[in-house]
Structure formats: structure tokens, C-alpha cells
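A single protein chain has been omitted; all remaining protein chains appear in their positions.
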Amino acid sequence: DTLALVTINQQALFFNQINDGAKEAAKAAGVDLVIFNANNVPSAQNDAIETYITQKVDGIILVAIDVNGVKPAITEAKKAGIPVVAIDAQIPDGDNAAFIGVDNTAAGEEIGKFYADYVKTEMGGTAKIGVIGALNSFIQNQRLDGFKKAVADSGANVTFVDTVDGQNVQDVALGAAENLMTANPDMTTLYATGEPALIGAVSAVDSQGRTGDVKVFGWDLTAQAVKGIDEGWVTAVVQQDPAGEGKAAVEALVKLKKGESIEPVINIPVTIVTKDNVDQFRGMFQ
Amino acid sequence: MTLPPPRVKMTGISKRYGPINTLDNVSLTLAPGEVLGLVGDNGAGKSTLSKVLSGAVIPDSGTIEIDGQAVAFSSPADARERHVEMVYQDLSLCDTIDVAGNLFLGREPRRRIAGVSLLDKKRMHDEARDMLDRLGIVIPDTRAKVENLSGGQRQSIAIGRAASFEPLVLIMDEPTAALAVAEVEAVLDLIRTVSARGVGVILITHRLQDLFLVCDRIQVMYEGRNVAERKTSETNIEEVVDLIVGHKFQARSAGSAGPATVGDAP
Amino acid sequence: MTLPPPRVKMTGISKRYGPINTLDNVSLTLAPGEVLGLVGDNGAGKSTLSKVLSGAVIPDSGTIEIDGQAVAFSSPADARERHVEMVYQDLSLCDTIDVAGNLFLGREPRRRIAGVSLLDKKRMHDEARDMLDRLGIVIPDTRAKVENLSGGQRQSIAIGRAASFEPLVLIMDEPTAALAVAEVEAVLDLIRTVSARGVGVILITHRLQDLFLVCDRIQVMYEGRNVAERKTSETNIEEVVDLIVGHKFQARSAGSAGPATVGDAP
Amino acid sequence: MTAPARPVNMHANGTERVRKATWRDWIMANGSVVSIAVFFAACCLLFTLVTQNFLTSPNILNVIRQSAPLLISAAAMTFVITTGGIDLSIGSILALVASLSAALLQLGVPWPLVIVLMLACGGLIGAFQGFFIAYEGIPAFIVTLAGLSVVRGVALLITGGYSIPIDSGSPFVVIGRAWVFGLPLPAIIAVAMLVIAWIVFNEARFGRYVTGIGANAEAVRRAGIDTRRTTLMVYVISGMAAALSGIILAGRLGSGSSNSGQGFELEVIAAVVLGGTSLFGGRGTIIGTVLGALTVAVLGNGLILAHMSPFLTPIVTGSIILIAIWLNFRLFRGAIRTR
Partner (left out) sequence: MTAPARPVNMHANGTERVRKATWRDWIMANGSVVSIAVFFAACCLLFTLVTQNFLTSPNILNVIRQSAPLLISAAAMTFVITTGGIDLSIGSILALVASLSAALLQLGVPWPLVIVLMLACGGLIGAFQGFFIAYEGIPAFIVTLAGLSVVRGVALLITGGYSIPIDSGSPFVVIGRAWVFGLPLPAIIAVAMLVIAWIVFNEARFGRYVTGIGANAEAVRRAGIDTRRTTLMVYVISGMAAALSGIILAGRLGSGSSNSGQGFELEVIAAVVLGGTSLFGGRGTIIGTVLGALTVAVLGNGLILAHMSPFLTPIVTGSIILIAIWLNFRLFRGAIRTR
């Protein structure tokens, strides 16, 4: 049997961890896994899925860029009898057999609530926050929306100063984050909606010498983020379990092949990593 | 009965490029059927003046009249509408286009196929062959790109193009510079033929002997100014040389007699 | 005592471009201090032959000897090492570089500053001015980019460059085509001066009268082949014209006597 | 002005100077197109041998359908590049048209109107850019780079970073998905566009002037042609082609996203240059462009079919292109360097 994994890019650690988890699970299940990297081009994902359909693979795992735009291809696959499992980004009303991943809006709210509580307990109830986002990423926009909603609901006195676009690229995020801090000298907190944004934010806080007065919140652990947590200025990072998602996706497709049924939505919970629980993730970044 | 107005009357033309005053209050007249020789030292401003008349250069000041009517050319298209054609000194060919394409640039023959008007390539090549034969130039293939042609072959194409646009005024800026002997004769013949048909011709050349074979009148420029004008019948090569150089000068290479030395160098 | 070998001896040179046989078994010899006129119709292959000698074109077959020694030029740099210099018909100037820069291209004077060798621009401009004055050409500013110069000014720069490289062989491909009368005299003077110093000169020109002012010998090409060779003292313009054209031809524009008509057209 | 007949030729006539052109001459003269054709054929052969599904009609149709936007925009880009210009804004125009048409359809605007509006929108953006390039003389690279930024910014603003779904019942999606006579509609549209482009480029005045402008714009101007209008038109064509590509893509994906067409401009330019059109202008070929675009598409498709590791895919793609072009330059060297 051959399964195909269509991913977004290979430049964020997150996607590579999905690949690794999926590869391992495929090996364990004795199936072949082929991976296609769309390099951030939405239509390339459709092209790849269509190609896999003509090749009659046995199942497709999809990390979608444009969640609406992949729907026709998923429908085609379904018609051809090839089940599609979406990871990371849910397909609205899609014909995919299952979704495995994080509810990004909900998780955004979760970290938002954590943040609001932190502001209330540790910062005297008021804070100014700057955001490093990735406007071109559907789910990262959801993470920002969820975050904002939870903060607003909490009643904490939080001012959102500026949002800058890190474009999901580290060095772009770094420059933008540095400028964000210059623009708002009184800013006390930062929120980064994804891995490249968080790396940029962490480097910027470090290089601007603001580790003393800016607290960082964000998504996706990396070695730099772990170090920031250890030093106390990275407060909390939402950690997903990308390898687990990849593994679950392969396992789901294998089950379907055997004729067993699977849950249409498999929510993988996130962990909010802080100083208290960072040790259990340290091993990933040695 | 009044005299017919001159075909071309340029008055007070000036043009400055940065610090250099390329043309300084220059005038020029040309009657229908007249051949005017325009001569002068290198850099005197002959090409610039003729480009003003062809619309390729817009002067800073001065007026142009064609057949008594004031015109203001803002592009070569305007001049072309008044049937002013020019053979440019730099030839102005499109290197990557073939011989026929360059000859017909801007007035390609077309035919209608299913309502759309397409290039009539066969006619272009056939007529191009005729035009070249008429100028006595040997170009094996009208489908060859002009970038690979010899200097003289390229020049012939530029001449052929301008001549066959049925001009009223034909300006030729050193048209024979790269031509071999038979081709030069053909161009001089061409000038005689078209001027006999009433076309006014301005011939810029450094081959002074040619002036006396075809021109009615000679106008001399020096450092951007008009300095002299002579009927061909009332002057000779020696005088023209002196006028161009600006002082007494002997030039055997110009076809004048005497030893080929600089007249007044020690 | 044996005779000294010729400065240049090209034998059996052939070059084909696609379907056209540009050079077909052509030979050429040149003695030190000799001035050879190379003439022929447009497209005869004169420029291609001389580019073979300057290393710019690599022939399909044939041999070249310089001072009796066989050479194989694979680039102009090789030819330059043997002191072969050429004034190209297309001038080969860099339009966006200034006058002095073009004159010195490839052997810019330099001075050392803090151990690094930098362009000596002052010297370049001073010497450029001298070179231009010697050729009698008026170019107001050696800092001007050559793209804006007149046709004759551009040609003077190409000549000045080749002449001042201290060549042993100097090839000039229509060097005077765009020059005014005084400048032509200066170039002919230059040819006389350098040949008197022992430099072998090949002069390609369509100004046949010039051949008789400076050349010792004339070689005629026709459609890619050698067709004739004459001592200048043993021929005249009329014969050279006939040889170029390939049949009896009268050309008044060439300086020969008689009416300026095509000899044998009806 | 009669041709000087040459009755008594004084020169013994040697062999005939010009021989009849042979097929070898033809190949050398058309080196760049022949080279990409050989390369394309080699890729197809390779994938036919290496994979099982490459040479099946569903796969071939898929490839053509997928590459329809590329083919259409590359044909237009051939005009742009042949004038010596460049259009970096096409990926952004594609994204704007995709998002805007999805938004308009969602607002209930009828689909034929949406199509007309979108084509007009692409043409207008092109005209705007063309104005600055042709009439104001600003380098095309700068103008269209600014365009790239502004137009994608507008798309982002419209979508707010989200993608807008298009109802799969809408006839609009037919443009991207329908099959006509057993052929995908996008492929039919692409072929029609390519035929028109070929005719205009090679058989009409317009194409002639486009080549001339790239070779020597001043010469064309001196021939009395309105070079500025021609140049402007080239960008209008490019904008409209990008809009058509956007419509096809939005129809096919059933969604409009400001993310679409990222790097599309580079892919299109690569196809054009690979086909043998010179970035310096004056030398363009539509046939070469088609082959270039198909080569890019086939490489992408074939490497997926061959289960190439995603880590190796970029390395292999780049190397294949370089080595193949290199071999072809060696074989047809005569065509490229006539020294």
C-alpha cells in the first residue's frame, strides 16, 4: 500500500515533525509513504492530489494551505475511492474522511485565557501587547482571532498596539518584531502565532535587550523558545503534537483500509508549555 | 503669381544637450526637386539638424515649415505623415528582424484571412528582393536577420527603406559611407531619379566629390552654426574643404589637387 | 642570406556561416612597413578576413604565420599578444563608458595607493586629450560617454585606440567612413607615419582615391575569394573599380574620369 | 536605378558561394527552440520509462489542465519579455482576481458579469502599469514590483487573510472543471489562447513591432510606429492573461485566496526564458514558451509520480534543468555563438 502526504512547506519545524511521525507510523504499519512539498503554493497541492489520484494511491494525508481551494480535489479523491485525512487545518464542509489536529480557534482562546490570567495575576491587570502574525496563513489568523476574543472576554485591561506581518519567514519576522518594539517602547508583551514568528520574536527581544521588560507568548517550541522559557522571559508557548498528528493520520488511513471506521474529527489537545512543564519537551531540541 | 513656397524651411533651430550647444540658431531651406548637400566637420551638428526635420529630435526653439505650412513634429510619425523620410547615420535597423521585415517596418503589406489582417510575408519577401536588386546590392537571403550582414549590406537596407516610402523630402545622413563603388553609383543614381520626380533631397556626406555629382547647392555647418552656402556650380572642392575646416587646407584625399599635406602646419 | 619572412602570411583561410561560404580559401601576405589596401564589394568578406587575423573570428581552416611563426589565435587577446591591432568596422566601443575609458580599454594606466593598484584617471584623461588632439578631432570633453558622440567622433576614438597600442600589424576596417575631410587627412598621415616605423598596415576602404595616397599594394576580394592583386604603382582607379565590380564599370564617384553611368547597362 | 547586369564577369567563378540551406542549418538557426524540444521529449521519455502512470491519458490531460494558467500567462509574458520588459505583478493579479471573483459571486453578482469584470480589472491594472512604463519611461521591473506589492495587498485586504469559497453549484466553477468533448475546458481555453498568441506574435504587425521594440525601440519609433501604445498594450495583454488564469484557477479550486499565485511570476518567467526568449528583448518564441511551460509542468508531475523524496525534489529539478540546457548548448553551440 502507498499513502501520500501533501504538506505546506518544509521550512517550518512543525511540518517536518508531522512528516517524521507519519513516516514512523507508516514503517510500523508496513505501508509506503510518499511526501509532496507544495512550497506554500495552494494550487500545487491540488495538482499533487490529482496526480496521486491518477496513480491510485491508497490514501492521502493533507496539510492544507487554502482550506476551501482543496475541496474539489478532495471530492475527486473521494469519488475515486481514495480517503483523505486532513491534518492541522480543518476543511470546512469537506469530503475528507477525517480531521486530525488542533482546533486553532479554540486553542487560540486557550492561550488567550492563559495570557489574560497572567496579566491579571503577574502584571497588575494591565498590559500592552504586540502581535507577530502570518497574514497569509489561514490557521494563524484563527489563532489570533481566538486569542483576541478570549482576552476581550476576560475583562483584563489589555491594549493591542500593532500587528506586524512576519509572513511565516524567520528573518522577515525578526525585522518586523524589532521594528514593532521600537515603535512601541512601552509594549510589555508579545504574541507570535506560529513557529517562524516566535523564533523572530525571541531573537528580537534578545537582540534589543528587552528580555527584562517584555514577556513573550506564542506557538510552537524551538530550541530558542525553550531557552527563553528557562530564562523566564518567554512565558508560555502553545505546543501541538505534530508528530502525533502525523502518526494518527497514518493509523486512521490504515484502519479505513482494513474496513474499520474512524472518528471524523480527532482533536489532538495542545499543551501550554511554561517553566513548570518545559522539561518534558526539552529532549526534542538537543 | 507668387513663387511656390519652399518644400522645407527651417528657421532659428537651436538645441542644447547639457553644456553643449549642439545647434545654435540654424536655418535651412530646400526647394522641391532640389538636392542640398549638407557638410561640415565631425560633430558640427549635421545629424542633429536632420533629426530635427525627421521628428526624431525635438528642438529647444525654432520653426519648421513644409510647403509653406508651419509644422511641429513631436515624433517621427508626425514627420512621416508629411512624407519626410530619413536614412539615419546609425541606420536604425532592428537586428533581430529579417531583411524584408526591416525594409517594410511600419508599412508591412497585409492580407485578410477570415476577416483578420495578417502579414503578407510572401509579398514582403518578393518586393524586398526587387528593391535590393534595384539598388544593386547582393544579399543572398531576404529571410536573414540583419545582425549578421556586412556593414554595406546593412546600409543598403536602410537606404532601400527610406527611398521606397514615396517621400516628398528625403534626408540621407552619410548614406554611402559603407558602400562599395557600384553601390555608391546606384545611390547617386537614386538621388538623381527621385529629385527629378520633385522630391527634395538633403544629402549629408564626407565624400565631397559626390556633392558635385548630384547636388544643386551646398550648405556648410561649423560647430553648430550655419557658416556658408554655395551653389554647386559656383564653387569647387577646394573652397568647400576650406569652408568645412575653417581655414586654408589642402586635402588630396578629398579629390583636390596638390600634395596631401596639412596646408599650414610647419 | 635569406629574405626576412613576411610579417603576416595567411594561407587557405575558409569560414562558413550556415549556408553561406563567407571566406573560401583566401590568402594574404603583408611585409613589415607595407600598407596593403584590401578592397571588394559589399559582403565580399573583407571584414571577416581581417577579424580572423585579429583573433575575433576563428576560421574553419587555414593557417596564419606572424614573422614566419605559425600562430593559432583563439581570441583577440592572443592576437594582441602578437601586437596585432584592429579598428573594427562597427567600432566596438562601450557606449556607457567615457571617451578616455574607451581609448584606454584593456591597458588603463594605474597608480598604487596604499598598496592597491587603482585607475590613474587624471593621466587617462590627460593622455586621451593628447591623443585626440594628435588626430585633430574635436571632442569637448573626454569625460563624455561615447553613446552621445557624433558618428565621426566615435570613429576617431576607435582609431586612436588601435593606433596607440604600439602595434606591429594594424588593421583598419573602413576607418575613414564617417570622418570629415581634415580627419581623413590625419588618418592617412597616421598610416604613413606608422608604416614608416615598420608597422604593417591593412587598410580596408571604399574610398578608392585614398588607396593611391597611402597603399603599396592592393588586394581585391570577390564573393569570399581572392581575385586580384596589384602594386599601386602599376594600376589605376579604373582598373581597381573593374576588379571590384567584376566587369567593366565607370564610376565618377570613385574619382575616375568619364560620365557617371553604369558602364554596360543599356 | 536598373540593376547593373554583369555580362562579362572578370572573375573565374569558383564554387557557388551560397549552398541550399540544409536541415542542419535550420536546426542551428533555431537552436534554442530545438534545444528545449529535445529536452522536453527526453523528460517525457524518462518519465514514461520510470513511472507507470505518466503516459496515460488521464495523467496527460491532468497535466495540461493544471498548466493552463501557466501556459496562458507565459504566452502573454513572451510578448512582455520580447519588448525587453518584465511583468512581476501577474501572480498578484491572479490572486486578486481569484479573491475578488469569489467575493463578487458571494455577493450574488451573476457569473458572466464577474468574468467580464475580472478580465477588465486585469486589463486595467496592466494599462495602469503600462502607462508608467511606456509613457513615463520608468523601468518595468520597478513598476511591476510595486504592482506586485500593491495588488496582493488589495487581495489580502479583501479576504482579510482568509479564503473565500465559491459555491460548487455555480457555473463559474465550470470554467475550471468542465470537460468538453473529453477534454478539460481549461486546456481548451489554453490551446485557443496559444494559437491566437502564436498568430499575433508571428503573423501580425503587432508581434513584429513587439520584437522590433525589444531589438531597437528607437528604430521602430523612427519608422513612425507608436511604440508607446504598443508597449502599453503588451502590459494590458499580460494583465488580462493573468486575470484569465485567476478565473480558471478560482473555478478549479472553488475558492479565492489571496495566497494563490505566490511565486507564479517567477515560474512563468522561467518557462519563457527556458523556451529561448531573451530577457534582453528582441528575440521571442511562442513555441519555445509552450515547450518551456510544459517542461516545467511535466517535471513537477513526473517527479511526484516517481515518488521523489521532497528533500530531493528541488535538487533534482534544478539539476535536470541545468544539465539538460547545458548539453543542448553544447550540441547546438554553433547556434548560440557564431564567432
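We just call them A, B, C and D in the order they show up, numbering each chain from 1.
Assume a residue touches a chain if its C-beta (ideal position, glycine included) is under 8 Å from a C-beta of that chain, and two chains touch if they have at least 3 such contacts.
Note that this is a predicted model, so its numbers are computed, not measured.
Q: Among the chains present, which touch the one that was left out?
A: Its contacts among the visible chains are A, B, C, D.
Q: With the missing chain put back, one of D:Thr22, D:Gln52 or D:Ser149 would touch it. Which one?
A: With D:Thr22, D:Gln52 or D:Ser149 as choices, the missing chain is touched by D:Ser149.
Q: Among C:Met10, C:Ala186, C:Ala228 or C:Ala254, single out the residue that touches the unshown chain.
A: C:Ala186
Q: Of the residues C:Val39, C:Ala56, C:Val220 or C:Ile244, which one touches the chain left out of the display?
A: Per the contact definition at the top, the residue touching the missing chain is C:Ala56.
Q: Identify the residues of chain D touching the omitted chain, counting contacts across the whole complex.
A: So the residues of chain D touching the missing chain come out as 84, 86, 132, 136-139, 141-143, 145-154, 156-157, 160-161, 266, 269-270, 273-274, 278-280, 311-315, 317-319, 321-322, 325-326, 329-330, 333, 336-337.
Q: In the full complex, which residues of chain C touch the absent chain?
A: Interface residues of chain C facing the absent chain: 54, 56, 75-77, 79-81, 86, 88, 92-97, 101, 105-106, 108, 110, 116-119, 121, 133-136, 140-141, 148, 161, 182, 186, 189-190, 193.
Q: Considering the whole complex rather than only what is displayed, give the residues of chain A touching the chain that is not shown.
A: Touching the missing chain: residues 9-13, 15-16, 19, 133, 135, 161-165, 169-172, 174-176, 178-180, 182-183, 185, 196, 199-200, 203, 206-208, 222-224, 227, 285.
Definition applied: only the chains that are shown with their structure count from here on.
Q: By C-alpha centroid distance to the whole-protein centroid, which chain wins?
A: D
Q: In whole angstrom, how far does the Cα centroid of chain A sit from the Cα centroid of chain C?
A: Chain centres of chain A and chain C, defined by C-alpha means, are spaced 72 Å apart.
Q: Quick one: chain B and chain C, Cα centre-to-centre, how many Å?
A: 26
Q: I'd like to verify one number: the distance from the centre of chain A to the centre of chain D, where each centre is the average of its C-alpha atoms, in whole angstrom.
A: Averaging C-alpha atoms per chain gives centres 36 Å apart.
Q: Residues of chain C touching 2+ other chains?
A: Only 17, 19-20, 223, 245, 249, 262 qualify.
Q: What positions in chain D touch 2 or more of the other chains?
A: Those would be 2, 4, 17-18, 338.
Q: Name the touching chain pairs, please: which are they?
A: Every pair of chains meeting the touch criterion: A-D, B-C, B-D, C-D.
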